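Subset of chains shown; positions unchanged.
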Amino acid sequence: MSEPLPDTLIAPVVRAALAEDLGRAGDVTSQACVPAEARLRAVFASRQAGVISGLACARLAILELDPTADFKAVVEDGAQAGAGAKLAWVDANARALLGAERVALNLMGRLSGIATLTRVYVDAVEGTGARIVDTRKTTPGLRALEKYAVRCGGGVNHRFGLDDAILIKDNHIAACGSVAEAVRLARAAAGHLMKVEVEIDSLDQLEDALKHRPDVVMLDNFNPDDLAEAVRRTAGRAALEASGGVNLQTVRGIAEAGVDVISVGALTHSASVLDIGLDAA
Amino acid sequence: MSEPLPDTLIAPVVRAALAEDLGRAGDVTSQACVPAEARLRAVFASRQAGVISGLACARLAILELDPTADFKAVVEDGAQAGAGAKLAWVDANARALLGAERVALNLMGRLSGIATLTRVYVDAVEGTGARIVDTRKTTPGLRALEKYAVRCGGGVNHRFGLDDAILIKDNHIAACGSVAEAVRLARAAAGHLMKVEVEIDSLDQLEDALKHRPDVVMLDNFNPDDLAEAVRRTAGRAALEASGGVNLQTVRGIAEAGVDVISVGALTHSASVLDIGLDAA
Amino acid sequence: MSEPLPDTLIAPVVRAALAEDLGRAGDVTSQACVPAEARLRAVFASRQAGVISGLACARLAILELDPTADFKAVVEDGAQAGAGAKLAWVDANARALLGAERVALNLMGRLSGIATLTRVYVDAVEGTGARIVDTRKTTPGLRALEKYAVRCGGGVNHRFGLDDAILIKDNHIAACGSVAEAVRLARAAAGHLMKVEVEIDSLDQLEDALKHRPDVVMLDNFNPDDLAEAVRRTAGRAALEASGGVNLQTVRGIAEAGVDVISVGALTHSASVLDIGLDAA
């Protein structure tokens, strides 16, 4: 069960989404067809099995349009829901609920889609000791929420931005002349709470990469045999991350090679939304 | 070829994405490993075949970090690119380019993914006269850009928000007592530049729906035979939109039933990103 | 009676207005002269007869400074108020009420002024079937509110921005070579929920304009005879909008010519504020 984000981090996203959808005249259809004082009781329900994430988005969207709305979650973020499972009951002004519906569903569907796909990967490596991590391939503006969804699915977060950890890639190595020199420079620049990771694309680079003791070595596009060999050679001197070419066919083999973490861009960049609906009750 | 959005609509999204990625210290890796004055020449290249969308996002992201950068697009948004196709050359301060890279790729990859999937649907209905349209199932904060990507892929836009057209759904009908009454109220409320669409889920509702002359009737989850029957009965009194259960297996049959537009939520809610990379040149 | 805008669309305008008025030290006069805990009971009253619009602005402004304030509207937006009519009672912290007073009155006065002027035009064409519509000649930042005020006065809204309908004017026609070609291009670009309007300035252009079936033809600066002739010739093939040279002397004649809508820029660009005051009770 993932620990919830504070509402204060979610509310600005929800408000911007409502502004985007309500535009310059609000929900003109409900204004035309639904009495101003009508109330609506409805239930958020999952049309597919999946892992739920983003209930707070739905709650905040509805409360933004009707501060008196009653929103009762049936499950918590991180819960595995079956097809048809009821997720939350809501009783609200009808226009407010219909006006917030799409925003609520768009956010909850997207986050639950990410959580669901993450869970599939996490389950696929169960028992191996490997952890599934995300990448920075997130939707602009939604990184905090999408990384939260990964946690809801049992995954772990890679760095949150360019500023909270050092990750040395090929262009950095090229600029430094060698892997070892890049790690040395990074180590010197890093504060005592910042980790240093370096990416290599062949076993040949491994010893050089380890010379100045990075916290993590990323093994990019290694096959399982090379991964296992890297694990053996590293012998605990650094954590090892496998990346590249990871899919549901390959992930178990990668995990069994003994790496510590496996990063999967698809978690955030290619998850389908989970089909969630709002049904009048 | 879709007409470009003004930069002024794109720039705030790009700036917010950079702020999200640069965090409170900027790109600490490049600061540690790349000389401040180094320049980098690189090329954006598509790793997969697809329809390109979002080149302006990449350009603006890089210029935001290096106003002197030189960005030369090789193709235009809407172009069909083959795997390996070069999309744009860039010559910029190395730290700036590395700092903007992920934002540029995240936006361009997502928009191109949408454009590519849209194009697949558009091609699938070629010659039928049906148009492929999107929905409001877009990423919060990115609606303007994602709807632009749909246009890049040859699709057409449904309404942009709750405020620019009337779309009567089941809850509205329930509140009004009948389909006909809902349309009548909507018609009365709509200005001379606002269209009225009504959603029905069975043929039985069709005549009632047409009574007060909506601009469009949405036929939700109709099978092709019922769609064809609806087309026959409507006889041009309104445009017809098919929605629900649309996928690449079904879309041609739906189109051939004679509807005017087919709305596909998957265009924006479930497109995979197009794999685009930035290669040092 | 116009349907209210959601508070979420109004609150940012109100907050910005308060920030503008409170500046960097707040209401220094009330801080100096009014005890911190004093309460004030007062009534918003109209000093002139008119149509009220914007009560929610007053309510939100006061609640922003005193969340415990009690605000009771006596009338609803859209109501015709006589000179001296009481509009709303408020009981609030005195400093908060005095600090919010000007913002409340500025917004309510402006919107009520627009509603009042709109009502005058709407009454002037009563029985003719013509509808009075606004334009985009609104105050920057207040379009959603000012268009709402037009609805409060019984008017109907023209498009909300450059993006929700196509309106072809002389420069567009010049770029396309002919009226007909411009409409043809617009038609092809427009989605199924976007209307197309074209402006012409002489009867000679009418047939050409109608060729590709626009939804609306705007007849710019036509005299009543030419308007009537246009109505006759169009014969229902498009809605007709009269614009230009519309004032209270001419509007009835224009309406009687049979056009569908009459657009009046003055509704928003030249309405005087309605004189509303706040009186201690």
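By letter and in written order, the chains are A, B and C; residue numbering begins at 1 in each of them.
To be clear about the criterion, a contact is a pair of C-beta atoms (placed from the backbone, for glycine too) under 8 Å apart; a residue touches a chain by one contact, two chains touch by 3 or more.
Here the structure is a predicted model, which is why all the values come from computation and not from measurement.
Of the identical chains making up the complex, 3 are displayed, while the complete assembly in this file numbers 6 copies.
In this section, only the chains that are shown with their structure count from here on.
Chain-to-chain contact here is organised exhaustively, every possible pair of chains being in touch. Taking the mean of each chain's C-alpha atoms as its centre, the chain lying closest to the overall protein C-alpha centroid is B. Different-residue interface: subunit A and subunit C share under half of the residue numbers found at their contact. A straight line joining the Cα centres of subunit B and subunit C is 31 Å long.
Averaged Cα coordinates give subunit A a centre that lies 22 Å from the centre of subunit B. Computed centre separation for the pair subunit A/subunit C is 44 angstrom, with centres defined by C-alpha atoms. The multi-chain contact residues of subunit B, meaning those touching 2 or more other chains, are 160, 163-165, 189, 194.
By the touch criterion given at the top, residues 3, 131, 133, 156-160, 163-165, 189, 191-195, 197, 215-216, 239, 241, 260-261 of subunit C touch subunit B in their complex.
The part of subunit B that touches subunit A in the complex is made up of residues 13-14, 16-17, 20-35, 38, 40, 94, 98-99, 102-103, 105-107, 109-110, 136-143, 160-176, 182, 185-186, 188-190, 194, 266, 269-270, 272-273, 280. Across the complex, subunit C meets subunit A through its residues 3-9, 143-144, 147-148, 157, 160-161.
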